[in-house]
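Quick one: the structure is below, and I'll ask about it shortly.
Complex shown without one protein chain; remaining protein chains in place.
By letter and in written order, the chains are A and B; residue numbering begins at 1 in each of them.
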(Lines give C-alpha, C1' and ligand atoms only; values in the text may rest on other atoms or scores of the structure.)
Protein backbone atom coordinates (compact mmCIF):
# COMPACT_ATOMS: atom_id res chain seq x y z
CA UNK A 1 0.00 0.00 0.00
CA UNK A 2 1.62 3.23 -1.19
CA UNK A 3 0.61 6.45 0.55
CA UNK A 4 0.36 9.68 -1.44
CA UNK A 5 -0.42 12.95 0.32
CA UNK A 6 -1.86 16.08 -1.24
CA UNK A 7 -1.25 19.62 -0.02
CA UNK A 8 -2.76 22.38 -2.15
CA UNK A 9 -4.43 25.78 -2.19
CA UNK A 10 -7.39 24.39 -4.16
CA UNK A 11 -10.00 24.45 -1.41
CA UNK A 12 -12.69 21.79 -1.48
CA UNK A 13 -15.53 23.54 -3.29
CA UNK A 14 -14.23 22.89 -6.80
CA UNK A 15 -13.56 19.43 -8.21
CA UNK A 16 -9.79 19.98 -8.57
CA UNK A 17 -8.73 17.76 -5.67
CA UNK A 18 -11.08 14.95 -6.67
CA UNK A 19 -9.75 15.06 -10.22
CA UNK A 20 -6.15 14.71 -9.03
CA UNK A 21 -7.19 11.65 -7.02
CA UNK A 22 -8.85 10.13 -10.07
CA UNK A 23 -5.64 10.58 -12.06
CA UNK A 24 -3.53 9.03 -9.29
CA UNK A 25 -5.83 6.02 -8.97
CA UNK A 26 -5.76 5.53 -12.72
CA UNK A 27 -1.96 5.26 -12.56
CA UNK A 28 -1.82 3.32 -9.29
CA UNK A 29 -5.07 1.65 -8.20
CA UNK A 30 -3.37 0.62 -4.94
CA UNK A 31 -2.57 4.18 -3.85
CA UNK A 32 -3.86 5.33 -0.48
CA UNK A 33 -4.40 9.06 -0.89
CA UNK A 34 -4.43 11.35 2.15
CA UNK A 35 -5.20 15.06 2.25
CA UNK A 36 -2.81 17.10 4.36
CA UNK A 37 -4.81 20.21 3.67
CA UNK A 38 -6.32 22.07 0.74
CA UNK A 39 -6.98 25.17 2.81
CA UNK A 40 -3.72 26.97 2.07
CA UNK A 41 -4.59 30.54 1.05
CA UNK A 42 -4.30 30.91 -2.73
CA UNK A 43 -0.62 31.20 -3.79
CA UNK A 44 0.67 31.23 -0.17
CA UNK A 45 3.90 29.29 -0.60
CA UNK A 46 5.16 30.11 2.90
CA UNK A 47 2.10 28.56 4.50
CA UNK A 48 2.41 25.49 2.28
CA UNK A 49 6.06 25.06 3.24
CA UNK A 50 5.22 25.30 6.94
CA UNK A 51 2.31 22.91 6.74
CA UNK A 52 4.35 20.35 4.83
CA UNK A 53 7.18 20.53 7.34
CA UNK A 54 4.77 19.99 10.24
CA UNK A 55 3.12 17.01 8.59
CA UNK A 56 5.39 14.89 6.46
CA UNK A 57 7.38 13.15 9.21
CA UNK A 58 4.25 11.53 10.56
CA UNK A 59 3.69 9.51 7.40
CA UNK A 60 5.10 6.05 6.67
CA UNK A 61 8.42 5.81 4.91
CA UNK A 62 7.91 5.58 1.18
CA UNK A 63 5.13 8.16 1.21
CA UNK A 64 4.95 10.50 -1.81
CA UNK A 65 4.01 14.07 -0.85
CA UNK A 66 2.53 16.22 -3.62
CA UNK A 67 2.43 19.99 -3.10
CA UNK A 68 0.41 22.06 -5.56
CA UNK A 69 0.65 25.70 -4.59
CA UNK A 70 1.72 26.85 -7.97
CA UNK A 71 1.15 30.45 -9.03
CA UNK A 72 3.70 30.00 -11.83
CA UNK A 73 1.87 27.10 -13.46
CA UNK A 74 2.43 27.03 -17.20
CA UNK A 75 5.45 29.33 -17.05
CA UNK A 76 9.06 28.22 -17.23
CA UNK A 77 9.22 27.33 -13.52
CA UNK A 78 10.35 23.73 -13.12
CA UNK A 79 8.64 20.84 -11.38
CA UNK A 80 10.91 18.79 -9.16
CA UNK A 81 10.87 15.36 -7.53
CA UNK A 82 12.91 14.80 -4.40
CA UNK A 83 13.86 11.83 -2.27
CA UNK A 84 14.77 12.62 1.31
CA UNK A 85 14.98 10.17 4.19
CA UNK A 86 12.62 7.65 2.58
CA UNK A 87 10.06 10.36 1.79
CA UNK A 88 9.35 11.55 -1.73
CA UNK A 89 8.17 15.01 -2.74
CA UNK A 90 6.73 16.30 -6.01
CA UNK A 91 6.26 20.06 -6.24
CA UNK A 92 6.85 23.12 -8.36
CA UNK A 93 10.27 24.65 -7.86
CA UNK A 94 8.97 27.74 -6.10
CA UNK A 95 10.12 27.35 -2.53
CA UNK A 96 7.38 25.17 -1.06
CA UNK A 97 10.05 22.58 -0.21
CA UNK A 98 12.34 25.11 1.52
CA UNK A 99 11.71 23.93 5.09
CA UNK A 100 11.72 20.24 4.28
CA UNK A 101 15.07 20.56 2.52
CA UNK A 102 16.58 22.13 5.62
CA UNK A 103 15.82 19.07 7.72
CA UNK A 104 18.06 16.54 6.05
CA UNK A 105 20.48 16.26 3.22
CA UNK A 106 18.70 15.25 0.07
CA UNK A 107 19.28 11.83 -1.43
CA UNK A 108 18.16 12.64 -4.96
CA UNK A 109 16.54 15.56 -6.69
CA UNK A 110 15.47 15.76 -10.33
CA UNK A 111 13.69 18.17 -12.64
CA UNK A 112 10.56 16.44 -13.90
CA UNK A 113 10.68 16.64 -17.68
CA UNK A 114 9.86 13.18 -19.06
CA UNK A 115 6.38 13.53 -20.48
CA UNK A 116 6.03 9.79 -20.73
CA UNK A 117 4.84 10.03 -17.11
CA UNK A 118 2.41 12.90 -17.73
CA UNK A 119 -1.19 12.81 -18.90
CA UNK A 120 -1.41 12.72 -22.68
CA UNK A 121 -2.73 16.24 -22.90
CA UNK A 122 -1.04 18.76 -20.63
CA UNK A 123 -2.94 21.99 -19.95
CA UNK A 124 -1.25 25.31 -19.18
CA UNK A 125 -3.19 25.90 -15.97
CA UNK A 126 -3.47 22.61 -14.05
CA UNK A 127 -0.16 20.79 -13.79
CA UNK A 128 -1.36 19.28 -10.51
CA UNK A 129 -3.68 17.15 -12.59
CA UNK A 130 -1.64 16.72 -15.74
CA UNK A 131 1.90 16.29 -14.41
CA UNK A 132 2.24 16.10 -10.62
CA UNK A 133 -0.59 13.63 -9.94
CA UNK A 134 0.46 11.05 -12.55
CA UNK A 135 4.15 11.45 -11.67
CA UNK A 136 3.33 10.82 -8.00
CA UNK A 137 1.34 7.77 -9.01
CA UNK A 138 4.32 6.43 -10.94
CA UNK A 139 6.75 7.10 -8.10
CA UNK A 140 4.41 5.27 -5.73
CA UNK A 141 4.60 2.30 -8.11
CA UNK A 142 8.36 2.27 -7.90
CA UNK A 143 9.47 4.35 -10.87
CA UNK A 144 12.95 5.63 -10.08
CA UNK A 145 13.41 9.38 -9.90
CA UNK A 146 16.19 9.14 -12.46
CA UNK A 147 13.57 8.18 -15.06
CA UNK A 148 11.71 11.45 -14.58
CA UNK A 149 14.33 13.91 -15.76
CA UNK A 150 17.84 15.28 -15.20
CA UNK A 151 19.36 15.39 -11.75
CA UNK A 152 19.84 18.74 -10.06
CA UNK A 153 20.84 19.93 -6.59
CA UNK A 154 19.07 21.47 -3.63
CA UNK A 155 21.21 24.59 -4.01
CA UNK A 156 19.76 25.14 -7.47
CA UNK A 157 16.19 25.30 -6.19
CA UNK A 158 14.16 28.39 -5.36
CA UNK A 159 14.31 29.04 -1.61
CA UNK A 160 11.85 31.11 0.42
CA UNK A 161 13.16 33.58 3.02
CA UNK A 162 11.83 32.28 6.32
CA UNK A 163 12.60 34.58 9.22
CA UNK A 164 14.12 32.86 12.27
CA UNK A 165 13.68 33.90 15.85
CA UNK A 166 16.89 35.26 17.36
CA UNK A 167 18.56 35.80 20.72
CA UNK A 168 18.96 39.34 21.92
CA UNK A 169 21.52 40.35 24.51
CA UNK A 170 21.75 36.70 25.57
CA UNK A 171 18.70 36.92 27.79
CA UNK A 172 15.72 37.27 25.52
CA UNK A 173 14.45 35.78 22.26
CA UNK A 174 12.69 37.80 19.59
CA UNK A 175 10.30 36.09 17.22
CA UNK A 176 7.00 36.51 15.44
CA UNK A 177 3.53 35.02 15.12
CA UNK A 178 3.83 32.96 11.95
CA UNK A 179 0.53 31.06 11.94
CA UNK A 180 -2.89 31.23 13.56
CA UNK A 181 -4.65 27.90 13.75
CA UNK A 182 -8.34 27.05 13.73
CA UNK A 183 -8.60 27.50 17.47
CA UNK A 184 -7.10 30.97 17.36
CA UNK A 185 -3.79 29.77 18.84
CA UNK A 186 -0.83 31.92 17.87
CA UNK A 187 2.06 29.77 16.64
CA UNK A 188 5.40 31.58 16.77
CA UNK A 189 8.75 30.86 15.16
CA UNK A 190 10.42 30.52 18.58
CA UNK A 191 11.78 27.00 18.92
CA UNK A 192 11.28 25.02 22.11
CA UNK A 193 15.05 24.54 22.30
CA UNK A 194 15.60 28.28 22.61
CA UNK A 195 13.07 28.43 25.44
CA UNK A 196 14.87 25.67 27.27
CA UNK A 197 18.12 27.60 27.05
CA UNK A 198 16.42 30.74 28.32
CA UNK A 199 14.74 28.97 31.19
CA UNK A 200 18.12 27.58 32.16
CA UNK A 201 19.18 31.20 32.61
CA UNK A 202 16.36 32.02 34.96
CA UNK A 203 12.79 30.88 35.42
CA UNK A 204 11.93 33.19 38.25
CA UNK A 205 9.97 36.40 38.29
CA UNK A 206 11.69 37.61 35.17
CA UNK A 207 10.59 34.91 32.76
CA UNK A 208 7.72 35.98 30.60
CA UNK A 209 6.39 36.33 27.09
CA UNK A 210 5.51 39.73 25.64
CA UNK A 211 3.01 40.21 22.84
CA UNK A 212 2.10 43.83 22.19
CA UNK A 213 1.29 45.42 25.54
CA UNK A 214 0.53 42.07 27.16
CA UNK A 215 2.83 39.91 29.24
CA UNK A 216 2.34 36.24 30.05
CA UNK A 217 4.35 35.16 33.10
CA UNK A 218 5.95 31.80 32.37
CA UNK A 219 5.11 28.66 30.45
CA UNK A 220 2.12 26.40 31.10
CA UNK A 221 2.16 22.64 30.85
CA UNK A 222 -1.36 22.40 29.45
CA UNK A 223 -4.18 24.68 28.35
CA UNK A 224 -6.10 23.75 31.48
CA UNK A 225 -3.32 25.06 33.74
CA UNK A 226 -5.03 28.46 33.64
CA UNK A 227 -8.71 29.30 34.17
CA UNK A 228 -11.09 29.17 31.21
CA UNK A 229 -10.73 32.33 29.16
CA UNK A 230 -7.24 33.12 30.46
CA UNK A 231 -4.14 33.43 28.28
CA UNK A 232 -1.12 31.17 28.48
CA UNK A 233 2.10 30.32 26.70
CA UNK A 234 2.99 26.72 25.94
CA UNK A 235 5.28 24.62 23.82
CA UNK A 236 2.94 23.53 21.05
CA UNK A 237 2.74 20.26 19.16
CA UNK A 238 4.95 21.56 16.33
CA UNK A 239 7.82 22.23 18.74
CA UNK A 240 7.39 26.01 18.81
CA UNK A 241 6.17 28.49 21.39
CA UNK A 242 2.44 29.02 21.10
CA UNK A 243 0.25 31.61 22.77
CA UNK A 244 -3.25 30.42 23.56
CA UNK A 245 -6.36 31.08 25.64
CA UNK A 246 -7.84 28.16 27.57
CA UNK A 247 -11.08 27.29 25.74
CA UNK A 248 -10.88 30.63 23.94
CA UNK A 249 -9.22 32.36 21.01
CA UNK A 250 -5.86 34.03 21.52
CA UNK A 251 -6.12 35.84 18.19
CA UNK A 252 -9.15 37.74 19.47
CA UNK A 253 -7.95 38.07 23.06
CA UNK A 254 -4.73 39.74 21.93
CA UNK A 255 -6.09 41.23 18.69
CA UNK A 256 -3.08 39.51 17.18
CA UNK A 257 -2.10 39.01 13.56
CA UNK A 258 0.46 37.04 11.63
CA UNK A 259 3.75 38.94 11.77
CA UNK A 260 3.24 40.39 15.25
CA UNK A 261 6.42 40.47 17.33
CA UNK A 262 6.78 38.15 20.32
CA UNK A 263 9.55 38.51 22.91
CA UNK A 264 10.53 35.95 25.50
CA UNK A 265 12.40 37.38 28.47
CA UNK A 266 14.33 35.39 31.06
CA UNK B 1 -9.62 -3.96 5.86
CA UNK B 2 -10.08 -2.12 9.17
CA UNK B 3 -12.12 1.07 9.15
CA UNK B 4 -11.15 3.96 11.42
CA UNK B 5 -13.33 7.08 11.58
CA UNK B 6 -12.27 10.52 12.70
CA UNK B 7 -14.57 13.11 14.29
CA UNK B 8 -12.88 16.31 15.44
CA UNK B 9 -13.17 20.06 15.83
CA UNK B 10 -9.94 20.59 13.87
CA UNK B 11 -11.42 21.98 10.68
CA UNK B 12 -9.62 21.25 7.44
CA UNK B 13 -7.46 24.33 6.98
CA UNK B 14 -4.64 23.19 9.26
CA UNK B 15 -2.69 19.97 8.77
CA UNK B 16 -3.92 18.36 12.02
CA UNK B 17 -6.26 15.83 10.41
CA UNK B 18 -3.74 14.80 7.78
CA UNK B 19 -1.12 14.27 10.47
CA UNK B 20 -3.42 11.96 12.44
CA UNK B 21 -3.95 9.92 9.28
CA UNK B 22 -0.22 9.66 8.74
CA UNK B 23 0.22 8.33 12.26
CA UNK B 24 -2.57 5.80 11.84
CA UNK B 25 -1.17 4.54 8.53
CA UNK B 26 2.27 4.20 10.07
CA UNK B 27 0.78 1.89 12.72
CA UNK B 28 -1.62 0.09 10.39
CA UNK B 29 -0.94 0.45 6.66
CA UNK B 30 -4.16 -1.44 5.94
CA UNK B 31 -6.41 1.05 7.72
CA UNK B 32 -9.24 2.62 5.74
CA UNK B 33 -9.70 6.06 7.32
CA UNK B 34 -13.03 7.89 6.97
CA UNK B 35 -13.86 11.40 8.09
CA UNK B 36 -17.17 11.72 9.90
CA UNK B 37 -16.67 15.46 10.19
CA UNK B 38 -14.02 17.92 11.30
CA UNK B 39 -16.48 20.80 11.33
CA UNK B 40 -17.53 20.54 14.97
CA UNK B 41 -17.29 24.02 16.49
CA UNK B 42 -14.15 24.28 18.65
CA UNK B 43 -14.67 22.54 22.01
CA UNK B 44 -18.36 21.73 21.31
CA UNK B 45 -18.65 18.36 23.01
CA UNK B 46 -22.45 18.24 22.73
CA UNK B 47 -22.29 18.58 18.95
CA UNK B 48 -19.60 15.92 18.76
CA UNK B 49 -21.69 13.52 20.84
CA UNK B 50 -24.73 14.07 18.60
CA UNK B 51 -22.80 13.70 15.38
CA UNK B 52 -21.16 10.49 16.58
CA UNK B 53 -24.48 9.01 17.62
CA UNK B 54 -26.00 9.80 14.21
CA UNK B 55 -23.10 8.27 12.32
CA UNK B 56 -21.48 5.32 14.01
CA UNK B 57 -24.17 2.70 13.41
CA UNK B 58 -23.75 3.03 9.66
CA UNK B 59 -20.19 1.72 9.74
CA UNK B 60 -19.11 -1.91 9.48
CA UNK B 61 -18.72 -3.87 12.66
CA UNK B 62 -15.16 -3.68 13.90
CA UNK B 63 -14.86 -0.01 13.04
CA UNK B 64 -12.77 2.13 15.41
CA UNK B 65 -14.25 5.60 15.97
CA UNK B 66 -11.85 8.29 17.16
CA UNK B 67 -13.31 11.48 18.64
CA UNK B 68 -10.96 14.38 19.25
CA UNK B 69 -12.90 17.27 20.72
CA UNK B 70 -10.64 17.72 23.63
CA UNK B 71 -10.49 21.07 25.41
CA UNK B 72 -8.85 19.38 28.39
CA UNK B 73 -5.92 18.01 26.41
CA UNK B 74 -2.80 17.77 28.51
CA UNK B 75 -4.69 18.02 31.80
CA UNK B 76 -5.56 15.11 34.08
CA UNK B 77 -8.64 14.17 32.05
CA UNK B 78 -8.43 10.53 30.98
CA UNK B 79 -8.53 9.01 27.51
CA UNK B 80 -10.77 5.98 27.22
CA UNK B 81 -11.25 3.11 24.79
CA UNK B 82 -14.63 1.42 24.59
CA UNK B 83 -16.05 -1.65 22.91
CA UNK B 84 -19.78 -1.59 22.33
CA UNK B 85 -21.74 -3.83 19.97
CA UNK B 86 -18.73 -4.57 17.77
CA UNK B 87 -17.83 -0.90 17.51
CA UNK B 88 -14.76 0.58 19.16
CA UNK B 89 -14.38 4.15 20.40
CA UNK B 90 -11.31 6.11 21.44
CA UNK B 91 -11.97 9.52 22.99
CA UNK B 92 -11.16 11.82 25.87
CA UNK B 93 -13.31 11.20 28.94
CA UNK B 94 -15.24 14.43 28.62
CA UNK B 95 -18.74 13.37 27.65
CA UNK B 96 -18.40 13.02 23.87
CA UNK B 97 -19.42 9.37 24.23
CA UNK B 98 -22.51 10.14 26.35
CA UNK B 99 -25.11 9.40 23.67
CA UNK B 100 -23.38 6.35 22.29
CA UNK B 101 -23.16 4.83 25.75
CA UNK B 102 -26.90 5.22 26.19
CA UNK B 103 -27.65 3.03 23.21
CA UNK B 104 -26.29 -0.26 24.43
CA UNK B 105 -24.60 -1.73 27.43
CA UNK B 106 -20.87 -1.51 27.06
CA UNK B 107 -18.81 -4.65 26.59
CA UNK B 108 -15.49 -3.25 27.76
CA UNK B 109 -14.16 0.12 28.75
CA UNK B 110 -10.59 0.98 29.72
CA UNK B 111 -8.56 4.04 30.61
CA UNK B 112 -5.80 4.35 28.03
CA UNK B 113 -2.54 4.56 29.97
CA UNK B 114 -0.06 2.17 28.35
CA UNK B 115 2.39 4.45 26.56
CA UNK B 116 3.79 1.51 24.65
CA UNK B 117 0.96 2.26 22.19
CA UNK B 118 1.63 6.01 22.02
CA UNK B 119 4.02 7.94 19.82
CA UNK B 120 7.49 8.10 21.38
CA UNK B 121 7.18 11.79 22.17
CA UNK B 122 3.83 12.89 23.58
CA UNK B 123 3.04 16.60 23.38
CA UNK B 124 0.80 18.42 25.86
CA UNK B 125 -1.48 19.88 23.22
CA UNK B 126 -2.14 17.23 20.54
CA UNK B 127 -3.12 13.88 22.03
CA UNK B 128 -5.15 13.18 18.90
CA UNK B 129 -1.85 12.75 17.10
CA UNK B 130 0.30 11.38 19.89
CA UNK B 131 -2.08 9.02 21.71
CA UNK B 132 -5.49 8.56 20.11
CA UNK B 133 -4.36 8.03 16.52
CA UNK B 134 -1.73 5.38 17.29
CA UNK B 135 -4.00 3.66 19.83
CA UNK B 136 -6.78 3.47 17.23
CA UNK B 137 -4.28 2.05 14.75
CA UNK B 138 -3.30 -0.64 17.23
CA UNK B 139 -6.93 -1.51 18.05
CA UNK B 140 -7.64 -1.82 14.34
CA UNK B 141 -4.78 -4.32 14.15
CA UNK B 142 -6.36 -6.43 16.86
CA UNK B 143 -4.72 -5.21 20.06
CA UNK B 144 -7.07 -6.10 22.90
CA UNK B 145 -8.43 -3.21 24.94
CA UNK B 146 -7.15 -4.88 28.09
CA UNK B 147 -3.61 -4.16 26.89
CA UNK B 148 -4.24 -0.42 26.83
CA UNK B 149 -4.88 0.22 30.50
CA UNK B 150 -7.03 -0.57 33.53
CA UNK B 151 -10.69 -1.42 33.11
CA UNK B 152 -13.28 1.05 34.28
CA UNK B 153 -17.07 1.41 33.98
CA UNK B 154 -19.46 3.58 32.03
CA UNK B 155 -20.78 5.02 35.28
CA UNK B 156 -17.34 6.37 36.08
CA UNK B 157 -17.18 8.44 32.89
CA UNK B 158 -18.03 12.10 32.46
CA UNK B 159 -21.57 12.45 31.15
CA UNK B 160 -23.02 15.48 29.35
CA UNK B 161 -26.50 16.75 30.31
CA UNK B 162 -28.57 16.29 27.16
CA UNK B 163 -32.04 17.74 27.50
CA UNK B 164 -34.83 15.39 26.43
CA UNK B 165 -38.11 16.38 24.92
CA UNK B 166 -41.02 15.73 27.29
CA UNK B 167 -44.76 15.18 27.25
CA UNK B 168 -46.96 17.89 28.68
CA UNK B 169 -50.50 17.23 29.84
CA UNK B 170 -50.49 14.03 27.80
CA UNK B 171 -51.36 15.84 24.62
CA UNK B 172 -48.36 17.82 23.62
CA UNK B 173 -44.60 17.37 23.46
CA UNK B 174 -42.13 20.10 24.32
CA UNK B 175 -38.67 20.05 22.80
CA UNK B 176 -35.99 22.26 21.36
CA UNK B 177 -34.00 22.92 18.21
CA UNK B 178 -30.73 21.11 18.91
CA UNK B 179 -28.98 21.34 15.55
CA UNK B 180 -29.17 23.32 12.32
CA UNK B 181 -27.77 21.50 9.32
CA UNK B 182 -26.14 22.82 6.17
CA UNK B 183 -29.49 23.24 4.46
CA UNK B 184 -30.90 25.31 7.29
CA UNK B 185 -33.10 22.44 8.50
CA UNK B 186 -33.95 22.64 12.21
CA UNK B 187 -33.34 19.30 13.91
CA UNK B 188 -35.21 18.96 17.20
CA UNK B 189 -34.83 16.57 20.11
CA UNK B 190 -38.39 15.29 19.64
CA UNK B 191 -38.23 11.59 18.82
CA UNK B 192 -40.31 10.11 16.01
CA UNK B 193 -41.76 7.65 18.54
CA UNK B 194 -43.27 10.46 20.57
CA UNK B 195 -44.86 11.90 17.43
CA UNK B 196 -46.40 8.54 16.65
CA UNK B 197 -47.94 8.38 20.11
CA UNK B 198 -49.29 11.89 19.73
CA UNK B 199 -50.71 11.25 16.31
CA UNK B 200 -52.46 8.22 17.75
CA UNK B 201 -54.23 10.66 20.05
CA UNK B 202 -55.50 12.79 17.23
CA UNK B 203 -54.24 13.83 13.81
CA UNK B 204 -57.07 16.12 12.95
CA UNK B 205 -57.31 19.87 13.00
CA UNK B 206 -55.52 20.07 16.32
CA UNK B 207 -52.23 18.47 15.31
CA UNK B 208 -49.54 20.99 14.65
CA UNK B 209 -46.02 22.12 15.44
CA UNK B 210 -45.35 25.49 17.07
CA UNK B 211 -42.06 27.35 16.72
CA UNK B 212 -42.12 30.89 18.05
CA UNK B 213 -45.24 32.59 16.66
CA UNK B 214 -45.46 30.15 13.75
CA UNK B 215 -47.60 27.03 13.50
CA UNK B 216 -47.10 24.19 11.00
CA UNK B 217 -50.25 22.08 10.58
CA UNK B 218 -49.30 18.42 10.51
CA UNK B 219 -46.42 16.33 9.27
CA UNK B 220 -45.27 16.06 5.67
CA UNK B 221 -44.01 12.90 4.04
CA UNK B 222 -41.41 14.67 1.94
CA UNK B 223 -40.02 18.15 1.41
CA UNK B 224 -41.81 18.35 -1.93
CA UNK B 225 -45.20 17.87 -0.25
CA UNK B 226 -45.41 21.64 0.12
CA UNK B 227 -44.72 24.35 -2.46
CA UNK B 228 -41.19 25.63 -2.95
CA UNK B 229 -40.38 28.12 -0.23
CA UNK B 230 -43.05 26.83 2.17
CA UNK B 231 -42.35 25.44 5.64
CA UNK B 232 -43.03 21.90 6.72
CA UNK B 233 -42.42 19.46 9.55
CA UNK B 234 -41.09 16.00 8.85
CA UNK B 235 -39.49 13.04 10.55
CA UNK B 236 -35.86 13.47 9.55
CA UNK B 237 -33.24 10.90 8.72
CA UNK B 238 -31.90 10.87 12.29
CA UNK B 239 -35.28 9.77 13.66
CA UNK B 240 -36.21 13.17 15.09
CA UNK B 241 -38.74 15.85 14.18
CA UNK B 242 -37.24 18.35 11.77
CA UNK B 243 -38.60 21.68 10.60
CA UNK B 244 -37.68 22.58 7.05
CA UNK B 245 -38.54 24.79 4.08
CA UNK B 246 -38.90 23.12 0.69
CA UNK B 247 -35.81 24.20 -1.31
CA UNK B 248 -35.22 26.93 1.26
CA UNK B 249 -33.72 27.54 4.67
CA UNK B 250 -35.88 27.08 7.75
CA UNK B 251 -33.33 28.83 9.96
CA UNK B 252 -33.86 32.05 8.00
CA UNK B 253 -37.58 31.57 7.40
CA UNK B 254 -38.23 31.21 11.12
CA UNK B 255 -35.26 33.29 12.31
CA UNK B 256 -34.58 30.25 14.45
CA UNK B 257 -31.60 29.39 16.61
CA UNK B 258 -30.30 26.39 18.48
CA UNK B 259 -32.17 26.17 21.77
CA UNK B 260 -35.47 27.57 20.48
CA UNK B 261 -38.53 25.84 21.95
CA UNK B 262 -40.68 23.61 19.73
CA UNK B 263 -44.10 22.33 20.77
CA UNK B 264 -46.06 19.56 19.11
CA UNK B 265 -49.78 19.65 19.82
CA UNK B 266 -52.26 16.87 19.12
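Remarks
Methods note: a contact is a pair of C-beta atoms (placed from the backbone, for glycine too) under 8 Å apart; a residue touches a chain by one contact, two chains touch by 3 or more.
From a predicted model like this one, the values you see are computed outputs, not experimental measurements.
Only one of the listed residues, A:75, A:113, A:146 or A:228, touches the absent chain: A:75. Only one of A:129, A:194 or A:238 touches the absent chain when the whole complex is considered: A:129. Touching residues on subunit A toward the chain that is not drawn are 9-19, 21-23, 25-26, 29-30, 33, 42-43, 71-75, 77, 123-126, 129-130. If you put the missing chain back, the residues of subunit B touching it would be 1, 3, 5, 7, 12, 32, 34-39, 51, 54-56, 58-60, 63, 181-183, 221-225, 234-237, 242, 246-247.
Here, only the chains that are shown with their structure count from here on.
Subunit B has its Cα centroid 31 Å from the Cα centroid of subunit A.
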